[in-house]
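Of the protein chains in this complex, all but one are displayed in their positions.
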Amino acid sequence: MLPIIATLGSHSSLQILKGAKEEGFKTAVITKKPMVKIYDSFKVADEIIVVDDYKEMLAQKFSAKFNNFIFIPHGSFVEYIGYENMLKSNLKFFGNRKSLEWESNRRKMFKWLNDSNIKVPKIFNSPDEIDRPCIIKFYGAKGGKGYFFVQDENEFHKRMNNIKEFDDYIIQEYVVGTRFYPHYFYSNLNNELEFFGIDIRYETNADGIGRIPPKFSDKINPTYVVVGNTPVVIRESLLPRVFEMGENLVKASKKFFGGLWGPFCIETVLTEDMEFYAIEVSARIVAGTNLYVDGSQYTKLRYDEPMSTGRRIAREIKKGIETKRLGELLQ
Amino acid sequence: MLPIIATLGSHSSLQILKGAKEEGFKTAVITKKPMVKIYDSFKVADEIIVVDDYKEMLAQKFSAKFNNFIFIPHGSFVEYIGYENMLKSNLKFFGNRKSLEWESNRRKMFKWLNDSNIKVPKIFNSPDEIDRPCIIKFYGAKGGKGYFFVQDENEFHKRMNNIKEFDDYIIQEYVVGTRFYPHYFYSNLNNELEFFGIDIRYETNADGIGRIPPKFSDKINPTYVVVGNTPVVIRESLLPRVFEMGENLVKASKKFFGGLWGPFCIETVLTEDMEFYAIEVSARIVAGTNLYVDGSQYTKLRYDEPMSTGRRIAREIKKGIETKRLGELLQ
Partner (left out) sequence: MLPIIATLGSHSSLQILKGAKEEGFKTAVITKKPMVKIYDSFKVADEIIVVDDYKEMLAQKFSAKFNNFIFIPHGSFVEYIGYENMLKSNLKFFGNRKSLEWESNRRKMFKWLNDSNIKVPKIFNSPDEIDRPCIIKFYGAKGGKGYFFVQDENEFHKRMNNIKEFDDYIIQEYVVGTRFYPHYFYSNLNNELEFFGIDIRYETNADGIGRIPPKFSDKINPTYVVVGNTPVVIRESLLPRVFEMGENLVKASKKFFGGLWGPFCIETVLTEDMEFYAIEVSARIVAGTNLYVDGSQYTKLRYDEPMSTGRRIAREIKKGIETKRLGELLQ
């Protein structure tokens, strides 16, 4: 009996479930009430399991039912369940759960990027070191709306005074350039890295302030809440570096935590000197792949059928089953 | 005999006619001379009817010919023919013509939005009330290039002095955020709301000023002439609110004017507090759907065939014919 492909009802769940159905799997979604009508409309979930709190999925009452489920982690999955809970859980997850720790812990993330020979923006350890425009990023449960921008130490203190509660933050150089979020899929069954496309994140209000006169926008502090994604293709001569960054991350992951497989993404800024700077790594599917629900400009070169990242995951699982190597995919 | 699907030769006519042909209809376009080569090239119109003035289509000479035509209204249709003329006409239009009055009359539009529990930017009744950056929007035939931006009362008077003629205008708070223009289709045959995708309008010169140094762009007053559309997908967790806004508009339309069916769109801005503000409602197909002539990221989840908004209209008409309920679609 084929396993059921399941995920939490948010982030990239529609694409994941659609892709699983395209590969012949039954699907299930664990979701809250307001999303039910979405699955009713798009008809990608064979079963809709409604919960009040996503963490209920870890409860004993579901353990028999979920025995035949394979869960596909995504960004909201990690956010709502927590990678610590995922590490302890008996549920079956696609991919290497340990990678989620390495994307969530910023010290580990920078170590991983450094070892992969990927540039990162400069981190300032203390506000009095700020010598250029910076972005302040909050971590942990009380992060609020996320990030903000400061020009210098003075502005840093002024802004921080207005923030009531926070857990942890970093002061990071703001690198000016164009953003590219390349999507990868590494198959550990084939030992092959595939490139799945690129998006640009659409962020409020940062992507709204460029349309108004500077004398007004100067009074607005940009915020960076990700609310959508737009498509882009990259200059062809940059593809070797794009591939190389992905290969290096996979290689370093083997050294540090037993490997990275399935979908992942590097959030980059490309400067006018043609250098990519990595802002973050996502060691699982990113929402930018939702743009390419029937394939991207790049998958269409390689595949003669619609191939989303969600479908590619399901195909890997199917191959794992057929070759009796499924266990290697679920760690 | 199947009716002929027809429209005016502008706005979204190529998509509408292509979609009608995909559903097996014959098509016709009423257009001016310069567009003829466009239809010759794209081969979506079985008949090209050339007029000097779009209003000719209302003339007696066409009444026998148009007896078997179903006209699909779009934005330029409403602009060139006028909703009053459409309301009086004996021609058959897809959708509820009364909805075009409710999108055109701004007092009715705001009433409709309020009753639908959708936030709108604050309207200032007089220039001396302006206490924040505003956008000035002109209505009626002498609107000129459209909208402009003011910071305060002084700038309002300075700008208005340069405008020779105008009919009517509103002073509306400028809401800072990211723009989303979700496309809907409500089927009154199925009693079901479908979500068809989202675009971002591309406006000159507002979408050009963010690329130049502020010291120069500060001297340019942004203008908002819609000249194109770009694609976007929205954060999945926002979809319940996107659906809800559409459902509420349909519900309120039944109360106010006998219902809204077929394609429609809400022009929104999403703030950093995750609130959608509606700038306008379009109670008919919008040009942003031209991006998705073989389906959007969202229709591809639900349909296993290319499904544009234009094609969905034609399919609804076909179903109306098959179920002998066509009359319900043409009001």
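Every chain is named by a letter (A and B) in the order it is written, and numbering of its residues begins at 1.
In this text, contacts are C-beta pairs under 8 Å (C-beta built on N, C-alpha and C of every residue); 3 or more make two chains touch, one makes a residue touch a chain.
In this text the structure is predicted, and so the values were computed from the model without any measurement.
Novice: Of the residues listed, B:287, B:301, B:314 or B:329, which one is in contact with the missing chain?
Specialist: Counting the whole complex, the residue in contact with the absent chain is B:287.
Novice: Specify the residue from the set A:52, A:128 or A:236 that touches the hidden chain.
Specialist: Among A:52, A:128 or A:236, only A:236 touches the chain that is not shown.
Novice: Taking the full complex into account, find the residue in B:59, B:87, B:123 or B:212 that is in contact with the omitted chain.
Specialist: B:212
Novice: What residues on chain A make contact with the chain left out of this view?
Specialist: The list for chain A reads 133, 149, 151, 174, 176-180, 192-195, 198, 200, 203, 206-207, 209-211, 214-215, 217-218, 220-222, 230-240, 243, 269-272, 274, 295, 297-298, 300-302.
Novice: Tell me which stretches of chain B touch the chain missing from the display.
Specialist: Its contact residues with the unshown chain are 10-15, 18, 34-35, 37-38, 41-44, 76, 145, 202-205, 207-216, 218, 220, 223, 225-231, 287, 290-294, 306.
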